[in-house]
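Right, chain A next:
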Amino acid sequence: MADPRPERWAAPRTTVVTGATGWLGRALVHRLVADPTRERLRLLAHSTAEAQALRASLAGRPGVEVMIGDIARAETAKRLVYGVGSDTDVLHAAGVIHPKKVRQFTEVNANGTRHVTEAAIDAGIRRMVHVSSNSPFGTNPHRDDTFRADEPFHPYLGYGRSKMMGEMAVAEAVAAGLDATIVRPPWFYGPFQPPRQTTFFRLVRAGKFPVIGKGDQRRSMVYVDNLVDGVLAAELTPTAKGNGYWIADARPYTVDEIVETVGRALVDEGFSVKPPTTRLPTLAARVAETTDRLLQGVGVYQQQLHVLGEMGHTIACDISRSVAELGWEPQVELYEGMRRSIRWCVEQGLEL
Partner candidate 1 sequence: MIAQHATASMDAEVLVVGSGAGGATTATVLAEAGFDVLVVEEGAWVEQGAVVPFSLDQMDQQYRAGGVTVALGMPSIAYTEGRCAGGGTEVNSGLYWRPPGELLERWHRDFRIADFDPDELLAIADEVETVINVRTVPGNHSEPSDVLRRGAAALGWRHGEIPRWMTYPHADQPDKGERQSMTRTYLPRAVAAGARLVVGCRVDRLEMSRGTASAAHTTLADGTSGTIRFRHVFVCGGAIQSPALLQRSGVHGHIGRTLAVHPTVKLAARFADALNVPDDVPVHQVKEFAPHLSFGGSASNPGLVALSLLDQWSTFRRAITDWQRMSVYYAAITSEGTGRVRSFPGMADPVVTYRLTHRDRELLRSGLARLTLLMLEAGAEEVFPSFQGAPAVKTRRDVATMQRAFGVNRATVMTVHLCSTVPMGEVEGRCGADSFGKVVGCHNVYVNDASLLPTAPGVNPQASVMAFAIRNARRFAAGGSRG
Partner candidate 2 sequence: MRQVPALPVVGSFAERLLADDLPDLTAERRHEAVTFIAHRVDTLPSFTRFGVLLIGTSFRILMAVPGGWALSGIVMRLPLPFVGEYPRLVRSLGFAYVWEHWPSTSPTGAAAGAS
């Protein structure tokens, strides 16, 4: 089984990144600008303020072009690839996970992706990498189950449906001739996290992270640098068109292990941590999930409810095909990744 590391393409002349100001986008751009063979970078920011911040952080790096636009609008995608030439890769990292309104899921994750694939076909680019999720496949049927490389769609609520539609748009574009690869990261963590994510550390510190039932649900997670490695491997490795790859840490963790490891990482970074006390019955997660479903049915998205509802499930994936076909391997595991994540938050002056 020990395949030699697959061949890699050289970096393209132009690299286009959507969602460049998001969590993954910022980590991705951070890596791309450091690579001198990336001649031109065209980055899409959602707002003027974000674009200015991005420009400021990249001042001095030649070949960077920051564009402003909403991917939910077709002309944004057209503008984005206008005149790029065929030696171009598109890394589609734009997406919405915790929207203000449920309809944004479809507008951004489904329609936005379709706009990118259509523009990519018209522009005749080399390859598109679409960042999907575990959510089109829902949750595992029981805690010992692990998603294989290829699974039937079973979208988890509005987000899952929109990400499924995104994947289907990619599949259609591939059928029409586009070279595209899908990467599927589960729950990610690490530097460049949005401020809302500090809640996670605060809950663990207070011993109040809601563990459901026995806490033996398994969760695949991915350290953001492992994910960046995976996205780049999916971009540059000559694989069959349209393949999807799980990009996650080497193995799934149990929820108990996650809480314990994060607590340990916090202590080792000099924070005080109270022992975990918040255990909720499985029923609580089921009630949260049902309420979330009902609310989303009338267009309302409530983040805490959504996260709690999902916490009762196992979401575990098997990365072996990604490792074999992309020649990629996750380098960082949970404890080290969390320590780096905590240090980054501290450097940014975020209150944990």
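By our rule, a contact is a pair of C-beta atoms (placed from the backbone, for glycine too) under 8 Å apart; a residue touches a chain by one contact, two chains touch by 3 or more; residues count from 1.
If you want to know what made the cut, all candidates are chains of the complex that A comes from, given by their letters.
Computed from a predicted structure; not experimentally measured.
Touch with chain A in this complex holds for only one of 1 or 2, which is 1. Against candidate 1, in their complex, chain A makes its touches with residues 138, 140-142, 144-145, 148-155, 164, 168, 171, 321.
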